[in-house]
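Heads up, one of the protein chains got dropped from this complex, but the rest are sitting where they should.
Note that the chains take the letters A and B in the order they are written out, and that residue 1 is the start of every chain.
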Amino acid sequence: MSVEKIPVKKARPNDYTSEHHPVWCPGCGHFFILRALTKALAWLNLDKENIGLVSGIGCSSRLPAYLDVYGFHGVHGRALALASGLKLARPDLTVIAAGGDGDGYSIGGNHFIHACRRNMDITYIVMDNEVYGMTKGQPSPTSAPDWHSKLAPKGTGLARFNPMGIALASGASFIARGFSGDPNGLTKILTEAIEHKGFSLVEIKSPCVTFRPEQKDWHHAMRLMNVTLTANPMEAAQAIYGSDGFDTGIFFQADMPVYEAEAANEKPHSDSASMESIEKALLV
Amino acid sequence: MPNHHQQTVPPRLAVSISGSGGTGAVTVGLILLDAVAKAGFYGNMTRAFGPQIRGGESAVMLHFSDQPIETLAEFSQLHLALDWVKFDRFEDEIPLTADSLVIYENSREKPPGLVENSGATLLGVDLQAIVKTIKGSRINMVALGIVAQQIGLARHFIEAALQKTLGRKGSEVVETSMAAVDAGMALLTDTPLSGLANWQPTHQPRWNMSGNEACGLGTLRGGLKFAAAYPITPATDIVEYLARPLVQMGGNLLIAEDELAAMNMVIGASFGGAPSMTATSGPGLSLMIEAMGLAVAAEIPALVITVMRGGPSTGIPTKSEQSDLNQALYALHGDAPHLVIAPLNIQESVNISQWALALSEALQTLVILVTDQHLGQTRMIMDPVDKLPLTLSRLQPKADPTADTAVHYQRYQITDSGISPMSLPGMGSYQYAAEGLTHTESGLPSSRVQDHAQHLHKRSHKILQFDYGELWAQRLPMANAQHTVITWGSSFEAVKEAVKLLNHRGAAISLIGLRLIMPLQAEALAALTQHQKVLVIEQNDSAQLSHYLLAEKAIPLDSEAYAKPGPLLFKPSDLIRPIQTWMEDRT
Partner (left out) sequence: MKTHPFLKTHNKNLAWVLAAVNEMIEESIYYCDTFSHTLQAHHNEAAAAIFSALSPYFKSEQAIVLTKLPEQDLPNIPPWEIPHQDYEHPANSLMQAHYLMTEHEAWSIVNDIIQIHHCFYRDLLANTSQQEVIDLITSLQTHCLQCEKICATKKLPAKTDEDNNPLDDLDAPVAQS
């Protein structure tokens, strides 16, 4: 279904906010992502009790507390694993995972790769500020090699992790970059991502006002929704590798096999009949 | 075997088979176990392997009786060697004595020194020559015939078992195999071990099952709907067994990218309402520890089955040891009360794993079920196990979303029992965020002194106040006993037999096998042992259970430990002397 033709609905973004207000640093990009997410959920008119929002640890991972949905604030780096278990056990839910660049691409890197590979119907929102904020400003996998920090006074000297390239190579079927300073474009991307059947990576550049105040300039650098959507992985690779990191929009969306609950597709006998046949198989 | 032993235990027969390079020793063992079961008897089978994935040397040890039997044989009465390649690897697992009969394929190699030195009767036969006379046959089938003839197992039981194992390969394969079996049966004339013919067979239905499968079955009976796991020896059989039946029962299995993922997947599925588990062994459990703490803190029901192997580090993946008790008890950071449960033998693994899953649901917390390589991978003929009549389930809030409780739903509400109603996604008006940070009753993160203390207490209270009933231990009290032996897990059956033998000889020793290890029923245990001399028997080097029981003041301070590391399971005879010595010192 095209997201343009969502039937008349009554849900409003504020319906999805919890009684707890975010305490991110004033000016943090994450505020606008939170708002864009509630606007996408409202536009899709999703029932709040049928949404599972899973996060790890970090500034961005505080997200579940701020929404009135079923949330899970888990351990560092494992949001996608937890979300995968939830989605398989409860295919009826809209499952969203969220976190930061350190949580998702460093400590959670293996889960990121395999979540892409499974291509389960999960939307993964990464709020990328190229820094570990909650531990006070250490370089993350997406930090520039020459970014000076206390932990790496001369910069790390390491090339950036390319999340969208990794996602494409690993089998994700929806890959987009958004900018928290473009809430409208971001809302569109999130709406499409949630509607997409399969694993959706939404990589969002989200400035950290405290440890990366220079990221305020992203406002001028980002090119809003300038990317041409393709279902061809070769073209997508070209666009992803050809981008300087400031292009936004949906880079890749394709109809690919989705890992789904096997049980949901079967029509099992009654539990007692199934159990009987399971036990019968044990007989000498 | 000494006479007095035969008076106290049912008739037994110990057979072993070894071979290398895909000669099929394991296949012979599996068919033999099944055929003896079809003949109306009981038995168990353990295996030993070289490090090769395929084609390496392997051995099977079978122990038969007319009663259910879980112990290992004291020595191999009949050993059949398909060849002698690297046989010394099995020196510990296949004890040969002067009472052993060794039949071996003699066209290539002579028996190694350790076999000759054992004093066993040696009988070489040219199996290769027989195979050449039957087109398409294999020497392991000839060996099967020899063993069947030697132990007095009738041909049609072999045929029925062969049909079950090889039938899907076509009738020709079965016919060729039976021709080889017949040739083997015709080879020797005397039948020194034809005990089976004199045993009383049963006609009751029995199960052929490994302990790992027993754990799988128990969790299915407990309502398991989700499993996630990363492959690890010797635990993988559990999830391999579950793969089909779990889907039949409407559940799902997820192959995780690592153990970190597996544990988090379990938590996610359980948060969604599915009774969930994972299975692993020491190294994998180490990786799961952080998320296991999340299950405790966020109060998510989760079952982790850990099948212990030799440790530390990679240790001995294919062999048994009871050395991960400390890990199961103490590895979580912070004050993280949880349950540690262990079955005492293979057969009860069915019920104890059902109980473990039910407890995780009822108490909304982490349950670690601890078994080991022996309990998990030993295959056994057992009487079918009735399902435990448990009524434990997850407490949920009232379904009426208009109720006042929904408006002010507090996921971590402080209650008398410490158990709070847990809503499931899809239940309108009961949304909450599960939280691994210290939190308030509503789940909001908090670092306040009072919230921290209140919820630490809540989580320990809920597992301490719970009535676990009689299943916490297996008690075999002896009248007027002044001595009590305490053990757990796979050591139990051997200790039980040793204690039974000593009691038969006139001693008075009570036996306690612990199933619920955390929370320890310390008061009950202390009451049972307060005027007793206590010996704790366990298979590890550092006396982990003994130290735990002493630390909890569950046993008298002068209690002693008999702790020996793996990887060889205790045999009853290994324990007679240590128990006697302890009793002499302590009388």
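Note that in this section a residue touches a chain if its C-beta (ideal position, glycine included) is under 8 Å from a C-beta of that chain, and two chains touch if they have at least 3 such contacts.
Quick caveat: nothing in here was measured; it's all calculated off a predicted structure.
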| item | value |
| --- | --- |
| Displayed partners of the chain not shown (whole complex) | A |
| Residue touching the undisplayed chain, where the options are A:Met134, A:Ala152 or A:Ala237 | A:Met134 |
| Residue of A:Glu49, A:Asp101 or A:Asp182 in touch with the missing chain, whole complex considered | A:Asp182 |
| Touch with the omitted chain, as defined above, among A:Ala144, A:Ala169, A:Val209 or A:Ala237 | A:Val209 |
| Touching the absent chain when the full complex is considered, from A:Cys25, A:Ala144 or A:Ala169 | A:Cys25 |
| Subunit A residues that touch the omitted chain in the full complex | 3-4, 6, 8-9, 12-14, 21-27, 29, 31-32, 35-36, 39-40, 42-43, 57-58, 76, 134-137, 180-185, 187-188, 191, 207, 209-211, 213, 216, 219, 223-226 |
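The criterion applied here is as follows: only the chains that are shown with their structure count from here on.
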| item | value |
| --- | --- |
| Inter-centroid spacing, subunit B versus subunit A (mean Cα positions, whole Å) | 41 |
| In the complex with subunit B, residue positions of subunit A that touch it | 18, 20, 47-54, 64-65, 68-75, 77-78, 81-90, 92-93, 110-111, 113-114, 261-263, 266, 268-269, 271, 274-275, 277-279, 282-284 |
| Interface residues, subunit B side, partner subunit A - complex | 34, 37-38, 205-209, 213, 217, 220-221, 225-226, 228, 245, 247-254, 256-258, 260-262, 264-274, 276, 290-291, 293-294, 298, 381, 384, 425-437, 443-445 |
